[in-house]
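Attaching a single structure in structure tokens format; questions to follow.
Just one protein chain is left out here, and the rest sit where they should.
A and B label the chains in the order they appear, each numbered from 1.
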Amino acid sequence: MKEFRFWFSEQRGTLLALGIFLAMFAVYLTNHPAIVNNGYTVQGVGNVVQTAANKGVLLALVAMAQTFVVLTAGIDLSVGAIFILANCLASYIVVGSPLTVTAGVIGVLLTGALCGAVNAAIVIFGRLQPIVATIASGAVFFGIALWLRPFPGSSPEFASGLASALTGKLFGLIPTSLVFLAAVVLLVWIPFRRSVLGRAVYAAGSSEVAAYMSGMPVRRAKFAAYVLSGVFAATAGLFLTFFTYSGEASAANGNTYTLYSIAAVVLGGVSLFGGRGSAIGAIFGALAFRAIGDLLFVFEVDPLWQPLFQGIVLLIAVSIGSARLFRVRNRLELFG
Amino acid sequence: MTDQTSAAPARLPLSQRIDLPVVTAFGCIVVLLLVGSLYSPNFLSPEYLLLQLKVGAFLGIIATGMMLVVLVGQIDLSVPWTVAVGAMMASAATSYGPMGEIFSIPFGVLCGVMIGLVNGFAVAYLRIPSMIITLAVNSVAQGLMVAYTGGFSPQDSASPAMKFLAAQSSFGVPNAVIVWFVVGALAVFLLTRTTYGRSVYGIGNKEAAAYLSGIPTQRVVMIAFALCGGLAAFGGVLLAGYSGKAAQSMGDAYLLPAIAAVVLGGTSILGGRGSYLGTVAGAILITILQSILSVMQIAEFGRQIIYGAIIVAMLLLYGRDKGMR
Partner (left out) sequence: MDSSDVLFRMEGISKRYGGVRALEKAELTIRAGRVHALLGENGAGKSTLIKIMSGVVAPDEGRMVLDGREVTFANPAAATDAGIVCIFQELSLIPDLSVADNIIVANPPTRFGMIDRKAQRRLAEEALARAGAEDIHPSALVKDLPLSRRQMVEIAKALARKPRLLILDEATSALTASDVEKVFRVLKRLREEGIALLYISHRMHEIAELADDCTVFRNGRNVASYEAGTKTDEQVVELMIGREYRNVFPPKPPLQPPTVQPVLEAHNLSWPPRLNGVSLTVRPGEIVGLGGLDGQGQRELLLALFGVLRGVGGEVLVDGKSTSINSPRAAKAEGIGMALIPEDRKTEGLMLPMPVRDNLSFAAMTRFARGGVIDGTAERRAIDEMVKLLAIKTDGIAVPVGSLSGGNQQKVVIAKWLMRKPRIILLNDPTRGIDVGTKQEIYALLRRLADEGAAILLYSTDYDELIGCCDRVLVMYDGAVRAELSGDGLNERALIANALNLGEGARLGASA
């Protein structure tokens, strides 16, 4: 029984995020006009969930990318730029026959990894602070995206078959994108977290000095974190291309996703100080954050109010998270 | 160590007093201007240089506020929409009537100070990480402004006073530069000659030690955010005066350059270290860099890449942490 108590306190953030998301989604589902008007049909619910899922998965993937870096007590302000870069690149090379499409997909993911490696090199070997390093690298990545697609465009031979498959539904009910997300969690996140390298990532974020003194591969861990971040951001960009069938170097979009990924990560219980939290929590945080916009739609609130609501929800969530302040009895503990 | 009491001079020898980042930043400015002059001799003309100072003044004022927050070891990501709020609220006050016009500038700045106080309260008293609270506040500010303007471009125009300060000149010197100079002088005084300034550096270095020394650390941090918000809003007011009216998302282009200006000037992003002269150099450097890139008609994508690469290169020169061994 004691065992469960330890597990529970460690997963608290993730569970909280899950709870918030489920609550919001329940409200959304029960008030959606399609459901309200037509009742609970498999078709109706399936459509509603699919649209929500597709949009949510994008942010979830970017949030997962951010999680890797935040766990090492860093921050990656270039995830949005890598996201856009992948989108623009994919609109060119994920084309043609299944063979070339596969090569294109691999190419996009490798590009993300390369961007992550560049970030890692600057932070680890250049010893620059992540916040500053990723601001600068983000500008470079975005510049490359802009070079690829100075104007929004698409390729006529784009892999529309693959795109509609991944954005469709399985068995008419479950969105494929969610299945994909679940597969990524099972096949990438969980093995990583349980691996020696994964533990070294948590250790590096918790106390880099102690991790080094304990002989943990701190450098390799941080490198892996940034590279994985790049790959996940690129995956999100790939998905965006599957939705929009085109590439657009939109600075606003990139910025938005970067900032929202930080919000999602915090909502998901990942500590900005490193060493605590889970990508699964970040996923729920992302889905919950996105659900705000959907809820506004459902309650027929003017979309003009969306930024305000998102900001207020974030404000409240973060304030609740800092409730620990009132349990602190030795004020010295408040200072890092 | 020898048995010296402070018969020794209170100042370090010159070799230790030279601030490497400040020197490097000014050096880079000179190099950039020389490189530019290869393209066109106009780069070294007084008109051009004054123009750069004028354009740089807006960034410089905003970066002043950011520097304060960075010095106490925090960050302010709500600058984009605080700038917009300052601009829009000042313009709104202008069209309110004669009384509104007189108080338009202070009103705009006050709005920024209020935003800063919210940030500061959350960071100092509720101990919410500054990155996330300023992000949220930025979003809320954006929401409020979007709702206020109904999603359209702001229609109110800037007051004559705003235009005077921002766009015109006195005795051949652009007023914006004079304003920046005054703001800068006040900032230097605040940082070097007041108890508040000492507290800022102390808190940025080791907040626990400052707290145990009896410094009102929470108040100092909150005021830093309030000043940052006020200065950002003031920057917005001036920008509105410069272009005649406010614009949606006008502040977005100033966040990253403001952070970069502060950091390139030698202020440590972790806090506790940095001189204002460095921030001045950083702001001018970025302004000139952006100007040269645009005059050389390098395409937008090239500008982004060069911009990012130069920041990384300069920071590698002097922004590094000590290694473990």
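Criterion: a residue touches a chain if its C-beta (ideal position, glycine included) is under 8 Å from a C-beta of that chain, and two chains touch if they have at least 3 such contacts.
Being a predicted model, the structure only gives us computed values, none of them experimental.
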| item | value |
| --- | --- |
| Sole contact to the chain not displayed, among A:61, A:101, A:166 or A:216 | A:216 |
| From B:202, B:236, B:278 or B:308, residue that would touch the chain that is not displayed | B:202 |
| Residues from subunit B at the interface with the omitted partner, ascending | 1-6, 8-12, 193-196, 198-199, 201-202, 205-206, 208-216, 272-273, 325 |
| Where the unshown chain meets subunit A, residue by residue | 2-3, 6-7, 9-10, 191, 194-196, 199, 202-203, 205-207, 209-216, 275-276, 328-332 |
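We adopt the following convention: only the chains that are shown with their structure count from here on.
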| item | value |
| --- | --- |
| Between subunit B and subunit A, distance of the C-alpha-averaged centres to the nearest whole Å | 31 |
| Subunit B - residues contacting subunit A, complex | 75, 77, 122, 126-129, 131-133, 135-144, 146-147, 150-151, 207-208, 211-212, 249, 252, 256, 259-260, 263, 269-270, 299-309, 311-312, 315-316, 319-324 |
| Contacting residues of subunit A [partner subunit B, same complex] | 75, 122, 126-129, 131-133, 135-140, 142-147, 150, 209, 212, 252, 255, 259, 262-263, 266, 272-273, 304-312, 314-315, 318-319, 321-322, 325, 331-332, 334-336 |
